[in-house]
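Beneath this line is the structure, given in structure tokens, with notes to follow.
Note that one protein chain of the assembly has been removed; the remaining protein chains are unaltered in position.
A and B label the chains in the order they appear, each numbered from 1.
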Amino acid sequence: MRFAVCRTLLFGLWAISALALTSHAQQRLIPLEKLQSGLHYSGAEVQSLQTDEFANPGNIALDSGIKSWAKPDGKANKSCQSCHGELVKMKGVSIRYPAIDKATGKLFNLEDRIRNCRVKNQKAAEWAFESDELVAMTLAVTSTSRGMPLQAQIDGAAKRHFENGQRLFMTRQGQMNLACTNCHDQHYGQKLFTDPLSQGQANGYPLYRIDWQRVASLERRLRFCYTGVKAEIPPWGHGDMRDISLYLAWRGQGLLVEAPAVRK
Amino acid sequence: MSSARLQIPPRILQGDVFKVRLLVNHPMDSGFLRDIDGVIIQRNVIRHLVCTLNGREVFRVEPTTGVAANPLFEFYLRATESGDMLFRWVDDKAYIGELRHTLVVEAANVSKPDSN
Partner (left out) sequence: MRSRLLSRRQSILNIVQTSLAASLGSFWLGSAKAQVDKLTITGLSEARLRTFEEMVRPYVQNQELKKERVTLSLPMLADNGHMVPLSLKIDSPMTEASHITHVYLISQRNPVPLMAKFVMGPWSGRADLSTRVRLSGNQSVIALARRSDGSFIYDTQEVVVTEAACVDNG
């Protein structure tokens, strides 16, 4: 009898701790109702630049990407349009990324998918990371999902990538020994020198960063964050950047895609 | 590669003073910044940008390094005639950018109803 009680108690304890562990893995440090786009923390000028439908500085790259979509290229002499149809058909595509690529089993961000498609299907030369063409095309594809909410698939093969991304987000690093969470979960809204800290959300990427005077990808921004805490910057294409991107998509779930977004 | 975006009102009547907005694709590299490897990015800015209407100059701007990348210029024109609007700009690399637009100016309704 006592043995049975002990067994039940032990089982109960295990169940509770297991539940606690899993819920910790899913715990949101910023609850869904408190999520804010980076636009909220930007000044009036940046906001007006973004909402100016004509003069948004990201429009140049956007126009370029839209033109590129219909341009045949590579040995196959196909344009993106040849296979995918009109650009508007890409609505909903960007919010599915990062996603596991079935062929390689790797976690792909949208840039990876575009680069891969170019080489595999257009039989064209690879676009370098952060090149004008890649950034413009990523923006063009993302712009079709404007207004759609961020979402993330974090189960199945993506689970370990999500967990790694979350771990990276919570881990202190660099000479300044800071984790992303220290600023972006614990101190958003407060000032870092003269700038208000945002929540570090990804719903605007790729966006026109005024400081860089061009449209930039999420990967570039994350690498720059590493510079900010004086950590060693991983090389372009590193899995950690994609894992963090996946975690960010989950963390910012529900935030609407802004394209082209403008930030300082 | 998209060179510029133009915005003018959809309907322009004779005598209207209308706003022209032009967003130009250009890095306007000042020559003061260094790239990630510490190498100076050579200066390359638009030397002048001219708008002509039927061959006549109607707007000119000569920017320097003090104008932002992907420059925006907004100015006004009095609508007197329809015709070929040509925007032409030259930069430090002697690259010539162009944008053409057919300007349509509608005759203003001047007929007055009979007083009888």
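Criterion: contacts are C-beta pairs under 8 Å (C-beta built on N, C-alpha and C of every residue); 3 or more make two chains touch, one makes a residue touch a chain.
All values reported here derive from a predicted model rather than from experimental measurement.
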item: Chains in view that touch the one left out, judged over the entire complex; value: A, B
item: Contacting the left-out chain in the complete assembly, out of A:Leu49, A:Ile66 or A:Cys180; value: A:Leu49
item: Touch residues of subunit B, complete complex, unshown partner; value: 17-18, 30-34, 36, 38, 40, 56-69, 71-78, 80
item: Footprint left on subunit A by the chain that the document does not show; value: 42-46, 48-49, 57, 194-195, 210-213, 224, 227, 264
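What we mean here is this: only the chains that are shown with their structure count from here on.
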item: Computed distance of Cα centres, subunit B from subunit A, in Å; value: 36
item: List of subunit B residues in touch with subunit A within their complex; value: 1-2, 5, 7, 21, 23, 25, 27-28, 68-70, 72
item: Subunit B partner contacts - residues on subunit A that touch it in the complex; value: 54-55, 57, 59-60, 63-64, 67, 213-214
